[in-house]
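Okay, handing you the structure first.
The other protein chains are all here in position, but one chain of the complex has been omitted.
Letters A, B and C mark the chains as written, and numbering starts fresh at 1 in each.
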Amino acid sequence: MSEHTYDYVILGNSTAAIAAMEAIREKDAQGSMAIVSDQMAHCYCSPLITYVLCGKVPEERLNYRPRDVYRQLQVTTYLGRAATRLDPAAHTVTLADGVELRYGKLLLATGGTPIVPDLPGVDLQGVFTFTRYEDMARVREFINSHKVRQAVVVGAGMIGVKVAEAFATLGLETTVVELRDRVLALALDETGSEMAEQALEDHRVRVITSSAVTSLGGSNGLVQSVTLDSGSRLPAQVVVMAVGVRPNIKLAQQAGLGVNRGVLVDDHLRTSDPYIYAAGDVAEAYDPLTGEPRPLAIWPAAYLQGEIAGRNMAGTDVTYEGSIAMNSIQVCGLPTISVGLVEPPGRAEVLEYRSADGKSYRRMFLVNDRIVGAVFVGDVDRAGIITGLIRSQMDVSSFKEKLIQRDLGLLSLPKQYRKHIVMGPGIEV
Amino acid sequence: MKRVYAKEEVCIGCRLCEIYCIFQHSGHHTLVKAFLDQENLPEPAVRVEEDGAMSFALQCRHCDDAPCVAACIAGAMTRDPHTGAIKHDEERCVGCWSCVMVCPFGAIRMDNEKGKVGSKCDLCEGKGIPACVAHCPNEALIYE
Amino acid sequence: MDMHRLPPFKIHAACGTLGILDRTRAAVPAEDIVRGMANMRERGNGLGAGYVGYGIYPEHADDYCLHMMGLDDGARERLRSYLQTVCNIRHDEPIQTRPTPTIHDEPILWRWFVQPREDKLAGRDPEDYLVNVVMTINRDVEGCYIASSGKNMGIFKGVGYPEPIAEYYRLEEYNAHCWIAHTRFPTNTGGWWGGAHPFGLLQWSIVHNGELSSYGVNKRYVASFGYECTLFTDSEVISYMLDLLCRRHRLTIEQAALAMAPPEWEEVDRVTDPARKRMLTIMRQTYPGALLNGPFAVIAGHDGGMVGLSDRLKLRPLVAAEKGARGYIASEEAAIWAAGGQPEKSWPVVAGQPVRFDLYEAKEAAA
Partner (left out) sequence: MPLTTVHPQFIIKRDMDLCIQCGVCTRQCSYDAQKIDPEDGRVSSDPRTCVGCQRCVTLCPTGALVVTERELHGRSHPNWSLQVQRAIHRQAESGGMLLTGMGTDKNYRIYWDNLVLNASQVTNPSIDPLREPMELRTFLGAKPERVEFDDEGNPVSQAGPLLTLDTPIMFSAMSYGSISFNACYSLARAAKNAGTYFNTGEGGLHRDLYEYADHAIVQVASGRFGVTPQYLDAAAAVEIKIGQGAKPGIGGHLPGEKVSAEISATRMIPEGSDAISPAPHHDIYSIEDLKQLIYALKEATNYSKPVSVKIAAVNYVVPIAVGAVRAGADIVAMDGTRGGSGATPTVIRDNVGIPIEFALAAVDSRLRQEGIRHQASLVVAGGFRNSADIAKAIALGADAVYIGTSALIALGCHMCQSCYTGKCTWGICTQDPYLTKRLNPEIGTRSLTNLLRAWSLEIKEMLGGMGMNSIDSLRGNREMLRGIGLTTEELEILEVAPVGR
């Protein structure tokens, strides 16, 4: 048996992969395990790369687990080498350098790849995507080595907004261009987006919505300008494409696994091949609120899926109840949290609260007395109580009027729910 | 693992738990000195909710499958493998409030000036019985 | 020395006791009991000793014999004038004595053989009647005290060690099938003739070594049945208690012992046989006043024989032995050996369990 044979092989090195690794080792102390990643970096907190860019977080605090985590859990690492071919029948995966690994069980946790629209000038120097540590390192190095004064970020999603904030913090004249009519359209509702835009403007980030980038202009190979469909031209020495991320399904597709937008998995996170599992941004798992599977590129879901996939791979039988969409993002100092559906279906009941000074805003949508979505902007204190109510799909009719009140607490909830928590052994929401 | 449970029927809303939690984490040796040192007086990790005759004290439940550990993007919220307690590392916290988003008890307190999670219950690790339990005058908080 | 109106305080004493019974009614020579008592000289302080003999007045076997101690010459006549009003005096005579070194201040000693007067009985039980007569004499007849009042038995006691008392009362002249004796170590009194043991009432006689801490309860318990304690000694209360339990409540000796020295509740709770448990429970519920608490070891003589009982913690010694027809009970086994040589069998009296030696004839009658 060649020395590259493992009971478990994990493709990917982010939160889903780490959660799976730890879950497997906890259940199976002896099983041999390998982890493969096309990135050289030790496992790191990817959402923090914008904080590192603008110096808010020192680089050494980026690692997600201690440096020796792989040695402690006896996991062999294959870093900086992408997996190029997967052969489910032969139970093998071949890496870029030709090395072939044989696996008992395999986890696909290869996350997502940034979408790069096919625009003229997109290959110019100074144009970057921003999902990985290397992207951040290259942008930082580019800014330091070139005369950069203006920056344009294409796409005002989660990544776009945080990159724009970072550039503004670095003192660059920053503009973010968004195709839709408002920023963070997936995460917030209209009022939420308005407040987010205001926060960006207060942070000297210019926001242009309902407009698309048609082309990038440059001179001697460096990007110099961005032209919009409105015809206006924005000077820019650095451009970040943040229009979205797509599950990294190429390997799975070529291996003949069931895929849609992401790799399809069942309630045990198994793919169509019983020995191959998938978790994290690459997977398309069940969303209890919408009732059908969809890719969910959010950190907590990735961790949870990784953990459950790991346990199942190690032989225990755990079902994954699905994750609901949720985002917590601080836009230039303005905390925002959204949970569940942000655009409520048809005749949802809406509860809304706006503080006198307009600084904090809450909105909840209820469908037959169950909360299906909530947005908190400004004051997000104890928002998790509502998250708990959404996940448990609890009937809130008896305390509906208390939900939106500022001093929402466990005392506002029925005694049974509270009793159960306060006396119960922990979270069973 | 041992956890702190509140017995609502006998919580008298006196807030001594909060006072002793502050004192325990104040670094001072006398209660009076702790409260004189107003500026760096810590927030209590336990919070008393009161509505008329109903009241009880709530702190982090140190859940077995803690959603806050899953949600934390900075590895600041971790579970201590020995004690099972959920620890919060103030250094690493970036104030993204993901933990606040997922904690179903709303037991995580935000410290807006510092832009980080405020004091979070550490079960008074290394200091014996949690201070809130030890000083509840009516045994409304039990540690088992 | 005022015999009657003593200050009402409790008399504390330690003591030595010895009882010898010949179950065939054969005479037990007085010298045996005296030799046994001499052996326990340490247990007394010479301030009190006494003997009770059963079967000593065969010729008056059916008459109640009152042994009288009189303070002065007039006492006898005062007793006669009262006694005539309540009893028929069959015969009365002095109790023979002889001057003996160390014996002094002796009272007038006289014995009366009497029967209750039919006309005065008015249907009352003669023994109840006699108990009243005795208590009335002790209380009201000036300078007069009745030491014993049983049939065919008598108590010979006074201030002194056992040997001189036996010598003084010329005990060798009596043929008793049962002798019970006592030597006394009183503490707070100079000792007086009436206070010595044994203490007798009708057929019962008591010698006692111990100190009842429950005296106050026992005294008030028998008082509520009409017994009036005048001597403030444990033996007085115990003898009234025996008379109450055995004669008036007609309890057997075992049942009376259960009332006086009951098993502890821990033990009662462990009893499995429901009938026995119910019996023990009803006894303790009914007779808390009879519980003798504190250390005691008692030898009680009665017409049918002799009984020994010690407290349920066995805080005072009591040992029993057998040799042929003879039964022995004593504070010390050494006294038994001294009295009648090495016994065939000897055993310690079990705490709270009575030991009894009955006349063979009594057994046949009962069987």
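Basically, a contact is a pair of C-beta atoms (placed from the backbone, for glycine too) under 8 Å apart; a residue touches a chain by one contact, two chains touch by 3 or more.
Everything numeric here is computed off the predicted structure, so don't read it as measured data.
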Which displayed chains make contact with the chain that has been left out?
B, C
Quick one: which of C:Gly216, C:Gly324 or C:Pro348 touches the chain that's been left out?
C:Gly216
Hidden-chain contact residue, picked from the options C:Leu291, C:Leu309 or C:Leu359
C:Leu291
If the missing chain were put back, which residues of chain B would it touch?
7, 9-16, 19-20, 31-32, 35-36, 52-53, 135, 137-140
Suppose we count only contacts with the excluded chain; which residues of chain C make the list?
7-10, 12-14, 187, 210-217, 219-220, 223-225, 249-252, 255, 259, 264-266, 275, 278-279, 282-289, 291, 293-295, 313, 315
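We adopt the following convention: only the chains that are shown with their structure count from here on.
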How are the chains arranged in terms of who touches whom: line, ring, star, complete or other?
other
Could you say which chain's mean Cα position falls nearest to the mean Cα position of the entire protein shown?
B
Relative to chain C, which chain's C-alpha centre is the most remote?
A
Inter-centroid spacing, chain C versus chain A (mean Cα positions, whole Å)
105
Touching residues on chain B, where the partner in the complex is chain A:
3, 5-8, 49-51, 54-56, 58, 61-67, 69-71, 73-75, 91-92, 94-106, 108, 110, 115
State the interface residues of chain A toward chain B in the complex, per the touch definition above.
19, 45, 47-48, 51, 56-57, 61, 63-65, 299-300, 303-304, 307, 326-330, 333, 335, 337, 339, 380-385, 387-388, 391, 408-412, 415, 418-419, 421-423, 425-427, 429
